[in-house]
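All protein chains but one are shown at their positions in the complex.
Lettered A, B and C in written order, each chain numbered from 1.
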Amino acid sequence: MSIEQIYVIAEYADIFQIGARNMQNFMLLKELGRIKKPVMLKRGISATLEELLLSAEYILSQGNDEVMLCERGIRTFENYTRNTLDLSSVPSLKELSHLPIIVDPSHSTGRWRLVGPMAKSAIVAGADGILIEVHPNPKVSLSDGAQALRLKNFSKLMMELNAVAHAVDREINLTGNVD
Amino acid sequence: MSIEQIYVIAEYADIFQIGARNMQNFMLLKELGRIKKPVMLKRGISATLEELLLSAEYILSQGNDEVMLCERGIRTFENYTRNTLDLSSVPSLKELSHLPIIVDPSHSTGRWRLVGPMAKSAIVAGADGILIEVHPNPKVSLSDGAQALRLKNFSKLMMELNAVAHAVDREINLTGNVD
Amino acid sequence: MSIEQIYVIAEYADIFQIGARNMQNFMLLKELGRIKKPVMLKRGISATLEELLLSAEYILSQGNDEVMLCERGIRTFENYTRNTLDLSSVPSLKELSHLPIIVDPSHSTGRWRLVGPMAKSAIVAGADGILIEVHPNPKVSLSDGAQALRLKNFSKLMMELNAVAHAVDREINLTGNVD
Partner (left out) sequence: MSIEQIYVIAEYADIFQIGARNMQNFMLLKELGRIKKPVMLKRGISATLEELLLSAEYILSQGNDEVMLCERGIRTFENYTRNTLDLSSVPSLKELSHLPIIVDPSHSTGRWRLVGPMAKSAIVAGADGILIEVHPNPKVSLSDGAQALRLKNFSKLMMELNAVAHAVDREINLTGNVD
């Protein structure tokens, strides 16, 4: 992503998602700090929690305080999964920061069968939001089909997430998500 | 642990716990395959899921089919936590094997504040059991005090685990665990 | 670095050095492919050799064929050194690509005492160039002082590098480097 694109995107998008590869693109982060749009900052695949928080500071320091952190897996030696979802980062980041934390079980695992269990775990671990890839027909998806949920499985998962959230005294806002 | 110790231990212990450093001590594993005691095999800190399963085969192939796998964190670059709890290993191992899976949130995180959230996440991810370090007074613990729960926090956690388990249609057997 | 800065820099600099954090800043790479200046592309701290080569393609595909690759260490669990210099990447990249390879023993090790041995090893492993940090007084260096060589040690190292290069039938051009 280039810095010039920010202003065009800002006209149409509700939230900026900064991908793992751009987590340390500091000039981009500073520019995002000067706009008034929420930014979801994804953790780099080999970024420590400290580095993630320091990157968030580039945005916050310019006056934009609507920053969300996103755990989306780190690169390890294990390759059954695409990356290793570091779920203990959620309560760890809660100790270190006030920023909301989103978990992405789709990109981290790279396997749709693991998305449900990891989404539920994320809620219970304290995540403030979950990013799930859904596709009406994953087999024809142009990218990331292997990790996308079908609509039916997504609806089922949302019901399960709701039950799990209740068990930890939390509420999931289903508005507009499932029909 | 040495192979000769197995028979002494077998007289007193109910379960053999094979630590991460011994996961590929193949002669030890084979000998454990010849006894009739349950074995909990901990994942090596840099072992892939495939290697963990292959190690289990050393025990199983000798006739002992009471093997449990234990996820206890892997070594990564992140060092806020002691190791990185790879929770997606739980549903992954469920796809690959019929063996029960135990999760150890204490050794993996190394921080008692993270034990609760990770224990709950493990249940929801499908773990068949959890290994939690508890100490009446962690400050005077001879080892691993930083990751030990006080009795009061442990009792509280067990109640929370119960609620979470119910939400995913599971049951926790509290007998003998909490008073 | 932002894309707009390229044209200002191009007026003054002889070579573009793209740091590890920008190795997958694809829009920047494409723009660098449209200028006529050599580019040294540093390997990301968690980039595979394949990803490094694919990043180089972004530059090459736009018509700029003056690309050098730079091994500067990868992030691993070892932290005696700042990063782990993956020296086998040099002959590996030579198998996979025709591009010249530079080794940076300063950033990878983060310790000036290791710079000499690793610089010599790099030459012998087949590196086409070495990037060494030198400072007249490392103690007052504003950054990276711990890995900088003093001028005297640098001069001594150049002589040693020359001897090592001869042993593998190579020649070091000392012009302008040492006085």
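Assume a contact is a pair of C-beta atoms (placed from the backbone, for glycine too) under 8 Å apart; a residue touches a chain by one contact, two chains touch by 3 or more.
Keep in mind the model is a prediction, meaning the values are calculated, not measured.
> Touching residues of chain A against the unshown chain: what are they?
75-77, 79
> So that we can see where the missing chain sits, which residues of chain C does it touch?
Counting over the whole complex, chain C touches the hidden chain at residues 46, 48-50, 74, 76-81, 84-92, 95, 108-109, 111, 113-114, 117-118, 120-126, 160, 163-164, 166-168.
> Which residues does chain B use to touch the chain missing from this display?
Contact residues on chain B toward the absent chain are 1-4, 21-22, 24-25, 27-28, 44-46, 75.
We adopt the following convention: only the chains that are shown with their structure count from here on.
> Does the chain A and chain B pair touch with the same residues on each side or with different residues, judged by whether over half of the numbers are shared?
On the two sides of the chain B and chain A interface, the residue numbers are mostly the same, over half being shared.
> Write the angle of the rotation needed to overlay chain B on chain C, where the fit uses Cα atoms and the result is rounded to the nearest 5°.
Between chain B and chain C the superposing rotation measures out at 180 degrees.
> Compute the distance, rounded to whole Å, between the mean C-alpha positions of chain A and chain C.
34
> Need the CA-centroid distance for the pair chain B / chain C, whole Å please.
Measuring from centre to centre gives 44 Å for this pair.
> Averaging only over C-alpha atoms, locate the centres of chain A and chain B and give their separation in whole Å.
Measuring from centre to centre gives 29 Å for this pair.
> At which residue positions does chain C touch at least two other chains?
As it turns out, chain C has residues touching two or more other chains at 75.
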